[in-house]
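This is the structure I want to talk about, given as structure tokens.
As you look at this complex, bear in mind that one protein chain is not there, while each of the others sits in place.
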Amino acid sequence: MNPGSFFCGSADHGVNRRGFLSAAALGTAGTFAADMTQLDLLRHSAWADDVKKKEKRVILLWLAGGASQFETWDPKPGRPTGGPFRAIQTASSGVQISELMPKMAARMQTTAIIRSLNTKNGDHGGGSSLMETGRRKDPGIDYPDLGALCAKELGRIDSAVPDYVSLYSSTEGRRKGTSGFLGARYAPMFLSENMVPENVRRLETISDIDHQDRAALRDLLAKRFAQNRTSDVIGSHTNAYQRVRGLMASEKLFDIEQEPEAMRAKYGPTQFGQQCLIARRLVEAGVPFVKVARAWWDSHGQNFETHRELCADLDHSMAVLLDDLKDRGLLEHTLVLTFGEFGRTPQINPSLGRDHFASAWSASLSGCGVKGGACYGKTDPDGHTVAEGEASAGDLFATILTALGIDPHKEYTLGARPVPLSDFGSKPIKEVLA
Amino acid sequence: MRLKSQLPSHKAIVKNDQTSHCLPRPIPPTFERNERPPMRKTVRLTWLSLWLFATGVVSFTTISLAADLPSADAPIEQVIDQFINERLETEKVTPAPQADDLNLLRRLSLDLAGRIPTSAEAQAFAANTSPTKRVELVDRLLASPDFPLHQRNELDRLLLAHKPNDGEFRKYLLWATQQNRPWDAMFRDMLIGSEADENQKGALTFVKSRARELDDLTNDTASLFFGVNVSCAKCHDHPLAQDWKQDHFYGMTSFFSRTYLTKKNLLAEKQVGEVKFSTKKEGQKQAAFLFLTGATISEPMVERTKEQLKEFDEVVKKQTQEDNAPPPEKPSFSPREKLVEVALRAEDNRFFARNCVNRIWAQFFSRGIVDPVDQMHSANPPTHPELLDWLTRDLVAHNYDMKRLIRGIALSQTYSRSSEWTSGEQPSAAIYAVVKVKPLTPRQYALSLHMAAYNPTQWPAADQPDKWAQRREQLENTANGWSNMFEVPGEGFQVAIDEALLFTNNKRIEDEFLRDSGDRLVGYLKTLSDNSALIDAAFWSVNSRPPRDEERAALNDYLQKHSTDRLVAIRQIVWALLTSPELRVCF
Partner (left out) sequence: MTTSDPTKLKMTKEFGLPTIAFCVARVPNSGRLIFGSSDFKLYEFDALAEKPQPVAFNGEGHQSYVTGVVLCAPNIAVSGSYDGKLIWWDLEKREPIRTVSAHELWIRRLAVSPDGKTIASVSDDMQCKLWNAETGEMLRQFSDHKPMTPHDFPSMLYAVTFSPDGKFVATGDKVGHVAIWETNSGAKVATVEAPTLYTWDPRQRRHSIGGIRSLAFSPDSKLLAVGGTGQIGNIDHLEASARTEIFDWQAGQRVKEIVNDKFKGLVEHHVFDPSGQWIVSSGGDNGGFVSFHNVETGKTLHQDKAPMHVHQFALNEACDTLFAVGHHKIAIFEFKAEAAKPAEAAPATSTN
């Protein structure tokens, strides 16, 4: 067999893909697990690591439009650029954040801050693409975003739940996410207007038993066809149909009515809060990557009023989410991230707004693999530039991947070209890693 | 299970060197090194010639005179099989047997007509006992109205891959494929066609859709027409492929840097403009009009006053900002025109011609003779160098006639092998021992679904070609909307769960393909009271073949078990057939 047709030559990828192809070749639902067992016998340690890795989950709280670092993670009280809000002490000694985030301040032991992002692109489209994929656009290469990377690296091939769910309800700056060259297999299940995924509900025109019977008949025909034909395409086709029933069952994961009243009350009435609850339900059920976009932070006018509203929403929802994950023992396996396409200017404009700014801004990481309470990097006293520990989008991605136990330097091969998971030259920020 | 060789002991290579992102991974050897066949003289000659190509020392004509190549008069299919079989023999691999008639019919219909055959076509082909029926079939398909439509779709997918569906461009491509327009003429149309020419104007969409992204325009042109991805050489000289320097990237860029779009979406070129770039060794540099072969074009020196230059700027400003600017004037020196000129002239056309052969080859075999298809350089040699040389020579000698090449491929034994491999580990795809399964393109899939779900008795008869042409147009339009629902397959394509969910639970699928009406398969099957006849009809319609015994048994069983509502049962077996991978791939 020619390994050249696969993306990635790395050993563990080989395990997954091989197992998958063999299953496809044999073409039955049960074979896959059996096949994995066989691999297990042969490559015990690698496989064990693999399983362990697969427990990892990510929730990205995407602050669309660009949240202000000053009003969140990097306050500059008393400076001309600092705005009116105070800095408050957090549960991590020596670390202060904006008074707009009191609940997160009390939970700082779960969270690390990176204050020294310099991503250089202050344009919504370009910045979003950069922060979604961790690298600049390249002609001829369509890069996958973080969600697709994690879906591929953390997802189970035969999973009964989606690998990557992306929620973006506001319309401004709405972006679905992209699996790029990884293909639609790793594309997000995208929910925008309502929280019911497409095509997961059985049509009323067919009974459940018929729905199952015809699927069994399809499997039988498919199995005969797959005999003696070794093909990624056929394998993935078989796999996709095998996952249908599981995904249909996952519809209820999106329904927060399934949660006790008290739990819903905790998350509160805002849409973002409710979507954080959906995210928790999803990761609890094994979805490796959930992106909840909170739009729209683009406070060119009235930055302080906007952040008073949106930070309250973020602070509460994030704090409840972290508590809930912790209570369920999920936080140590779940990485919760906050960032968007960029931060906001130190200068306060005449509309008391802040504009786009990518030269010195912040992101947060909580939970899985993170050194809680750590605060990495420094901006200058007025927040105009990075003073210490400059980090790129690639560095942030390398850090995220490392926190998840994924080697950020692992490479896919596209054509003849190696594409590492996090951009060339990027390094994980060890200071925020557990 | 054959795990030993399936698990490459690859260690992730950690490279922080800024240049390393462009390092192509060494092409995996087809066989382990100790199994590599001894190099024959001819091979060596060709490898040398490749190097000479790349360095620009030897021109194409020199190579095409290589004494070891088979006669120029030999049929294409024969030459293909000769080289492919030689390699198989050297590798001591017995290839898969030829596919059966109906399998081959299905494959040829999808590859040449963009659709599955109708059951009537399939049954007629099965019943045909003529020893030349395959040649007749290929010629019939190539002459059918289906071929230009399908070839148009393939070229559209190749040339405007991720850009929005462009009606003008598709119209142009159809015009071109209908008259089998030579590839060099099409290249000319697409790069420097006339806006005034009704037929050609859509061709310029190739450039227009990329005019705002100079890097894309440069790289896509180099990749799609010359088989060279130069983007790696943007920031530095290509580290492994010694052929590609920064000079090449910016040289290619300079042919496009003056190109811009006017407010009225007309293509224009500035009178002046240079491309400058920084190099690690030499600092700032001005790019020459440098083609990939090393040929350079010099722009006639014209002294320009400050006023003139200012005036040029004004013109561009006007053209890009005003709705009622007069049509842009052609510059006295057009770099785009020069690119076309140099790329097509005999001493420099090797990239253009080889790429054309390689791309068409890849369309049929899912991989190029040089693979990846955009990595034509000395570090990535062809799997069958002499074959590539011969086919290239043939293409140029026959005026870039793509249809001729396609016919040759379609008639080769290499093409018509089975896609099943029953004797142990499947050998490398690079030696063509077995046919590789291809995912259908969205349009092929949409068309085939519609055809499979259609009442098989309602297709125009074989002796009504005009009616078929009309029907085919309609089908093409119907497929348009549906094709947007499927992913365009790229490298390593995998079917997404979304697709399976769509087919399983979407009402449109049910309404369109499982409808109980006179023009649908379900409606027709309903009229058949005999289970066996029903199952036969369903299989011929969807799979272009009779059912195998076990398949017949399974369907019969299903119909019996669900006999309380026969219509429901029929819809379900049709659904199961439509969603089987057999209709999802070309095999």
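Note that the chains are named A and B in the order they appear, and that numbering of residues resets to 1 at the start of each chain.
Simple rule for what comes next: a contact is a pair of C-beta atoms (placed from the backbone, for glycine too) under 8 Å apart; a residue touches a chain by one contact, two chains touch by 3 or more.
This one's a predicted model, so the numbers in the text were calculated from it and none came from an experiment.
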The chain left out of view makes contact with A
Of A:Asp313, A:Glu332 or A:Glu431, the residue that touches the missing chain is A:Asp313
May I ask which residue of A:Phe85, A:Phe181, A:Phe225 or A:Tyr241 touches the chain that does not appear here?
A:Phe85
Which one, A:Ile141, A:Ala295 or A:Ala358, makes contact with the chain that was left out?
A:Ala295
Chain A residues touching the omitted chain (full complex)
65, 77-78, 80, 83-86, 169-172, 268-271, 294-296, 298-302, 305-306, 308-310, 312-313, 348-353
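To be clear about the criterion, only the chains that are shown with their structure count from here on.
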How about chain A: which of its residues touch chain B in the complex?
1-7, 9-11, 14-15, 18, 22, 35, 38-39, 42-43, 138-142, 162, 181, 183-185, 187, 189, 198-203, 205-206, 210-211, 213-215, 217-218, 220-222, 224-241, 243-244, 247-248, 407, 409-411, 413-420, 424-425, 427
For the complex, which residues does chain B have touching chain A?
1-3, 5-18, 20-25, 27-28, 30, 162, 213, 215-216, 218-220, 223, 229, 231-232, 367, 371-372, 374-375, 380, 419-422, 425-426, 428-430, 436-439, 487, 489-502, 504-507, 510, 548, 550-551, 554-555, 558, 561-562, 568, 572-573, 575-577, 579-582, 584-585, 587
